[in-house]
Structures are given as C-alpha cells and as structure tokens.
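Below is one structure; the comments refer to it alone.
The chains shown are only part of the set, and none of them has been moved.
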Amino acid sequence: MMKNFSKIALKFFIVILLLNIIAPPVAVAQSLEDIYSTPTGEEGLTADTSHLGDELHKWNKNMDVWFMLMLVAFLMLFIKKFEWGVCLAVLLVTAGSFITYMAIQQFVFGQFVWTQDWTIMGVFCAITVVIAIGIFLGTVKMWQYFLAGVLFAPAWIAVEWWMFSYLEGVVDPGGSMLVHMVAAYWGWGVILTLREKRAFDVPVFTTTHSVSFVWLASMLLWVLWPSFVTALLPADQVTWAMFTCYMAGLGSIITTYIFCMIWQKKVDPLVFTYAMLAGLVAIGSPLTSVDPWTALGIGLVAGAISATCFIKLHPWLCEKMGVLDVMAVNNLHGIPGIFGAICGGIFAGALMTNFVSLVGVFVISLVTGGITGLIIRATRGEMEIGSMMSDGADFVGWKPEPVATEDGKVVVQDA
Amino acid sequence: MMKNFSKIALKFFIVILLLNIIAPPVAVAQSLEDIYSTPTGEEGLTADTSHLGDELHKWNKNMDVWFMLMLVAFLMLFIKKFEWGVCLAVLLVTAGSFITYMAIQQFVFGQFVWTQDWTIMGVFCAITVVIAIGIFLGTVKMWQYFLAGVLFAPAWIAVEWWMFSYLEGVVDPGGSMLVHMVAAYWGWGVILTLREKRAFDVPVFTTTHSVSFVWLASMLLWVLWPSFVTALLPADQVTWAMFTCYMAGLGSIITTYIFCMIWQKKVDPLVFTYAMLAGLVAIGSPLTSVDPWTALGIGLVAGAISATCFIKLHPWLCEKMGVLDVMAVNNLHGIPGIFGAICGGIFAGALMTNFVSLVGVFVISLVTGGITGLIIRATRGEMEIGSMMSDGADFVGWKPEPVATEDGKVVVQDA
C-alpha cells in the first residue's frame, strides 16, 4: 500500500509541476479566489480566540518547527569530515518529504491543506524523517535522501491514519509516538534491510568545535521544544504545556548528568547533548495530562533511561543486530518515545489504547522503513567505504584538515 | 539630490544627539505624552484584528528581520582570516543606516515613525545595505561601513519614493526589488566607482568550520524568510504567504543541488548555501499572487538560474567589468531579484508597471551607489592589500592559524 501511495504521490507531483508551467496566470488568480478565502470572523479553538487569532499564534510555532528541523542537522554535525553533507542531506530529505506530504493530502485526499494545521503536519512529517535519516546517515548516496523523503511521506500518512482514524482516543499531543517512535523505527527498518555493515568501520574524528556545534543545536532545540509540542493545541492549553515541557526537559538535564557520571565517571558530550532532550521526547504523550512537577518526574526518569541506553544498550544492540544506528537515534527517540507513550497512557487513563497504538506504530514504521531500505539498496549502486560519512565525496572545496586522534596525536585527516 | 538628503539627515542627526544631552527629563516626559499615545481601540488591517493585535503580531516579525540581519553576517563568514571583521562591519553599517533612516523619516518628513510599520521599514533599509556591503566587503576601512550606512539610507528612501509614491500599482510585497535588487545594484554602483582591482589578488582560505557557519546562517535565514516577506502584510494573508515562501525555498533547494551537479559534478558549498535562497528572493514580488505550487515552480526556476549565475556568469562578469563582487551578491540578489520582479508582474497582471519599476530601481541604485563609491574612495586613504579581508588589520588578539591550502597542504596563515 505504501508503494502505491508513493507512486500516486509522485505522479500527482509531476502533473502539478507541468501544470505550473502551462497554467495561465489568469486561471491561477481565479482559482485562488475560490480556494483561498480569508478566515475572517470564524471562531477559534477556544471561546475567546478567533480563527485568525489561532492562525497567527500558530504561525510563529510553525516557523519554530522549521527552525528545529534545521537544528537537527547541527545536532548531527560532530563528525569533522562529514558536516556539510549532513546539512545538504537534511535539506534534500525535507524537500522530498514536505512536498510529497502536501501533494498527497491535497491531490489524493482532496484536503484544503494551506492552513496552519495542515502545514504544521507537513513540517512534522519532514522533521520526523530528518531525525530518521540519522540512523543511516552517510551510508547512502546524496540524491537518495530526497528519495527517502518522498518514500517516507506516505508511510507517515499511514501512521497518522492508524493513530487518529483507525484507533480512537490515542493520547499523543506532543508526538512521542507520531514523531519520535516513527523516526526511530522507520530508520531502523531502513538499516535492517539496507544491511550496510561497513558503517561500523568508517573512521570518525571529532574536534572541539564540531562538538560545540552539537551543544548549540541541542540547547536551542531544548528551548524551542514547547513550540513543537503545542503547535496544534488550543490556545488555552499552550502555557500549561510549555511548562510541563520545560520541566520534563530540566529533569532529563539533571539525570543525564548523574547517569553519565555513574556509568563513565566523566561526561560523554555526545551522550549528554542527546540524552538531555529525552524528557522532552517522553513528555510528548502525557503533555497535558500531568502537572509540571509530575512532568519533572517523567523527565528525570527519561534522562536516566536515555543516558543508560546510549552507554549500555547501544553497543550491544548494534552488534546483536549487525547494523549501525549511526546517530544512535533509538536511544533518544525510540526508547524514550515508548516510555512517553506509556506515561501518556497511564496519566490520561488510556493505557490500553496507547499500548495498542504504539505496537501498531512500531510495526508500520519498521515495515515501511524496511521497504524503503530495499529501494535504497537497489538504487544506490557502488559506494566505496572511503566516500561514506565524507564531505570529500560530495563537495568541491573540501580539504583534509589536522584533527586529533583518540590517543591525542594530530593527523591530517583524509576524506 | 541624494547628497542633499544625506546632508540634511546628518545635520538632523547631530542636532538630535545634542538635544538628547541638554534636554531636561521633564520636557522629554511631557513630549512623550503628546507623541506616544497608546493605540487602544483602533481597528486593524482586517475586519477581525485590532490595531494592537496587528502590532503584536508584527512585533515578532520585526525581531525576526533583525535576527536575519545578523545571520547575513554569518552567511559571509567563510574566509577564515576575515570573520570578526564581517561581524563588526555588519553592526556598524546597521547602526549607520537604521538611525539615519529613522531620523530622516521623523525629522525631515515629519512622520510618526515609532510604529511597527515604520520601524520594519527601518530594518528593511538596514538589512538591504548589510547585503550590499557584501559586494565590497574587506576592501574599505572599518569606519567606512558606518559611513556607507548613513549614505545608503537616503538612497533607499529615494527608491521607496520611486516605487510607491511616483509609480502606482507596483507589485513587490516581499522585496524582490526594494531589498534584493537595490542591495545588488547599489553595491555594484559602489565597486564600479571604487575600482579596487587588488580585491582579485587577496588570498582567501576556507576551513570546514568557517563554511559550517555559512550553512548555519543559510539554513536559518531560509527558515526565517516568511517573517521578512510578510512583515507588512495584513494578518489574513500571512499564512498563505508563509507557504508560497517556503515552497519557493524548497524549489530552489532542489534545483540548486541539481544544477551544481550538472555544472561541476560535485556541490560547491558556497554556491549551494547561497543559491538555495534564490527561490525566496524571487518569490518576493509574486508572493501573494500565486498559489503554493506555482511558487514551487518559481523557486525551481530561480534556483537553477542562481546556481548557474554563480558558476558561469560571476567569473565572466567580474573579469569583464574589472571589479570583484566579493560575496557574488549579484547572483543571489540581483538576477533572482529581477526574475522575481518579472514573475510578480506576470502573475499579478502588472508586468509593465513592474518592468518600469525595476528599470528605475536599477538606475537609482547604480547611481546612488556610484556616488557612495566615490565618497568612500575619496575618504579611504592608504590601504595595503595585506590589510584587506583581514581581521589582523582591525583586531587585537587575532593570530594566524593553520589552514589547508587548495592543494591540500597545511600552512600557517598570515594576516
């Protein structure tokens, strides 16, 4: 079914592009008049907002989610010889997924999509696959990120359908399942069928500043997170949700630090900068069902779980499965997403529904990801290990630079 | 006339500064009461907004444009030995232009300028000249950026007058002409009279991270762009315009990648990070006259044009004219700005008006830029090539660092 969706979407996309070139401006102007009426006077989502007021508030949040999408690129920028490629991959997968999502909703399902709500769903779709590509980042050809985005959009629409049309009463306002679990398990679906074992052998170096970019991205993602989880909420719930969100985030900052110290005596900056966001992932489902102090508690637990998964689960799981989760996405988005879904179930009294939902999300994501992995594998062609996780493979002007090796020596790093 | 404007502005500016020092607080407090009445109860730009509601929404966009102005500095930060100077130049030209613009509007034309609309115009003026200095960046003395800002403000007011007072019906809500074309051709006016041929000979090196800052700036500029193009629109048009804007931006991401690959087999990161914004430049004029899919089409064309101009037109044009457009501003802001103005004309049924407008904008910008170039040349004094594009010339604490040369060697780079 997913393949059908994507075929239809692609077909429509091509038709629309052609129409754009030949459609006379007059016709466009006329159709605008019919389709894009201004929302004057409609009531909003609460008694004291107008529809326009809602749209204006969501306008800012919509933009914040795009901002976060770009920051996710910088969260993955720590491999010194593979920075620009991460940015380019993020931009291409974003273009592929957002355009396809909007095209499917407008032309297949006939939705009037150019509202804040629908476009926020579009950028949610895009940010989900941006997170997901972290799992196989640097192991496929550059143009395939665009392909991955196109293939992801119908998969995500299937998850949407499962959670909110097929099931009833699923509690997930902030996307613990819809965004984080999907990202983790769709991406794992891809690597399980792509089976690129050489990813384990690519030499990677970090430098002070490649990691400082990650700190910047992580800290700003942390700050912008309330816009992400409240983007679709009625206005009278957003203040409350802002602070369940921030309190959960503060919780995971504290326990990530503590558990890094417990397991390794020092802090691994790439564990800390990731796991400090785990409370924000986990609060997605219970977002509006708990008070801020309970949210703090959820964040405290989530940080501990995530840090432990990064340090203990990750090496074991990747070896066991024989594939590398390059950015260790499972430990920030997968496990804490499941934890969040369960918390949402508990605190909103919908445990069974959320459990059924998360099982379905897990299965749909793995299967559609697996199909995508097969397509990527079939279309990738030759790829040398030297061109994996390497800006030298894709960019003019990239040059080797001195970096520090793990034993403290300075070497000139080749692509 | 421009020189007159600037003289008057400077005069008034000095008078105001003096007044600030001697005016007793009491008088200030009293004048505040008269001038700054609160906007309570006035109707807004649509039937269901109040004036105060409009102001609050624009408040956020006003700030976003200032944010973008600062990001433009980081878009120009790729020359490793010339980073801090770019930031300082941007700050000085901003101070010069914004203050002068507001002073002229308030004291010469008697406007009540401390509203969102007028101050947004002020920061538009500032961001335009920030883009423009990219054309001669590193070839003038640091204090002259402030001077350039002061001289630019009256020139920009002249363009404003041409487009919106002299002409009628010009379609340019998002500034394809007013911001981008003016930036490109005022700056070209400057270099044509400044005639600093040694700019061709300054050795420039980039490093992984000097270019990663550019990726950061470009990706965040992309995200914030809807605030720029919708800052002055009525509330019921901003959602629509957000998505014609983003769709055009997605379009140029796709074709910039494709055309980089076509022309050079690999991607030049400094071409991609710039040309990926071309759709956003071009959508400025047709912003509210097209639907999002047409906007995607405009972005697809704009990205292709811009990437091609960077790779093919730029070297030829600079050699032909005998002057170096340092940041290649013409290829992102000039040509795509013209393309946008024509698209706006076509899709809004105002092709002739927009054409007349763009010719006038081109001429006024070149002439006022040319005059500015003469003034800068006359006041610059001695400037050695070693102090061009060099932080060593302006900053305490700048030290040479190891960088990679084009043939892969590591050298210690002198100022």
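Order of writing sets the chain letters: A and B. Residues in each chain are counted from 1.
Simple rule for what comes next: a residue touches a chain if its C-beta (ideal position, glycine included) is under 8 Å from a C-beta of that chain, and two chains touch if they have at least 3 such contacts.
The structure presented is a predicted model; accordingly, all values stated were derived computationally and were not measured.
*Asks:* Can you report how many copies the full complex contains, not just the 2 shown in place?
*Replies:* 3
One rule holds in what follows: only the chains that are shown with their structure count from here on.
*Asks:* I'd like the angle of the rotation relating chain A and chain B after CA superposition, in degrees, nearest 5.
*Replies:* Here the rotation carrying chain A onto chain B measures out at 120 degrees.
*Asks:* If you average the CA atoms of chain A and of chain B, how far apart do the two points sit, in angstrom?
*Replies:* The separation of the two C-alpha centroids amounts to 32 Å.
*Asks:* Flag every residue of chain B that touches chain A in the complex, lowest number first.
*Replies:* 46-49, 53, 57, 60, 64, 206-209, 211-212, 215-216, 219-220, 222-224, 226-227, 235-240, 242-243, 246-247, 250, 253-254, 257, 264, 266-270, 272, 276, 289-294, 296-297, 300, 346-349, 402-406, 408, 410
*Asks:* For a test of understanding, state which residues of chain A touch chain B in their complex under the given definition.
*Replies:* Residues of chain A touching chain B: 16-17, 19-21, 23, 25-26, 28-29, 31-32, 35-36, 38-41, 50, 52-53, 55-56, 59-60, 62-63, 66-67, 69-70, 73-74, 77, 80-81, 83-84, 87-88, 90-92, 94-95, 98-99, 102, 114-116, 119, 142-143, 146, 209-210, 213, 391, 394-402, 412.
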